[in-house]
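The other protein chains are all here in position, but one chain of the complex has been omitted.
Right after this comes chain A.
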Amino acid sequence: MPVCSIHCGRNAVLKRPKTGDALCKECFFEAFESEIHFTITRAKLFKPNSTVAIAASGGKDSTVLAYVMKMLNEKYNYKLKLFLLSIDEGITGYRDDSLNTVKQNRDDYEMPLKILSYKDLYGWTMDEIVAEIGRKNNCTFCGVFRRQALDRGAHLLKVDCLATGHNADDIAETVLMNILRGDVARLNRCTSIVTDNGDGIPRVKPLKYTYEKEIVMYAYFKKLVYFSTECVFAPNAYRGHARMLLKDMEKIDPSVIMKIIQSGETLKVKSTAKLPTLMNCTRCGYISSQETCKACVLLEGLNKGLPKLGIGKSSKVKKALDDIQQNDSLCCSARGNSNVNNIKDLKDKKCLCLGSQNVLSVQIDEISLEKLTVE
């Protein structure tokens, strides 16, 4: 059994992928936590006395993030008010179980928790969406909707900042994926540690330089309970291929993960490259590269019985949307009255076809920070 590289005299329990050091449990905890603290302070992620929502899925990353944030907040006196924010996509056998883990986090870490559901926000659960579009493009819907759901949730909670559990492997994976897709615009911004979606609430990634292996080892040694069932819809996701490629390369040399992130960070898109200009969605006001944001397009497709609408090229989408606009009598009634609210209603505060009742606006008004309590 090798001894700890720090020369503390204890036996090593882990080989760090980032450095190759063999560390004992105590020295590993110390290194793990202080590196995250260093990441936070160097990038000035949080201002004192601000409120921070931690995006919590019940998985390993957000569980470790919540634990470490609470610990560092106390240890280094960040003076942050921490909240948990969860999105319920409505995936039977996945999210309903993982939300129980989030509730456990709420109790263990004594943080208020707010759960927002796709059904509340969009009128559709993921189960219903999959029933409509099949399993090929469902992760597109889920990802796009979740991104906005977290933004909306952060907005509703009136927090100053939203922290997500993206780890180093996730970021490297995204860099690879954007290269494979030729998505230069996303490649350009996907490594940023702070991003802003135009609503003034920054999204930050405190675990950006933390390896997945260390997160899992940390959770294991700290005996943190997290939820680990694969999403029942995930096996067909494109991301899985990028992930396997990355994991295979990591086996040969673990430092590739940091090197890919570094490449993404230092990469500069040449000035002649055609990049989409960012604007606000004409329907919901969220930041978008198109006139109508992806979430609104996908939702429009679902509500009009054209679920493939948002999957193809944006030029085709625009044409299809114009066609729909001209034929607006189809709205909602195409699917009965079960899915009356779309994103457009958010702004107009009324549904185009029903005119008055809006499920969403009522629910939004009910949510405020004061009402969040630790049960």
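We adopt the following convention: a residue touches a chain if its C-beta (ideal position, glycine included) is under 8 Å from a C-beta of that chain, and two chains touch if they have at least 3 such contacts; residues count from 1.
Methods note: contacts and distances are computed from a predicted model.
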item: Hidden chain of the complex, named as in its UniProt record, picked from "Ubiquitin-related modifier 1 homolog", "Elongator complex protein 6", "Conidiophore development protein" or "non-specific serine/threonine protein kinase"; value: "Ubiquitin-related modifier 1 homolog"
item: Contact with the hidden chain (one of A:151, A:250 or A:300); value: A:250
item: Of A:90, A:123, A:165 or A:301, the residue in touch with the unshown chain; value: A:165
item: Which of A:39, A:62 or A:125 contacts the chain that the document leaves out; value: A:62
item: Residue, one of A:6, A:43, A:216 or A:258, that touches the chain absent here; value: A:216
item: Hidden partner chain, residues of chain A it touches; value: 1-2, 11-15, 22, 57, 59-62, 165, 212-213, 216-217, 220-221, 228-231, 234, 243-244, 247-248, 250-251
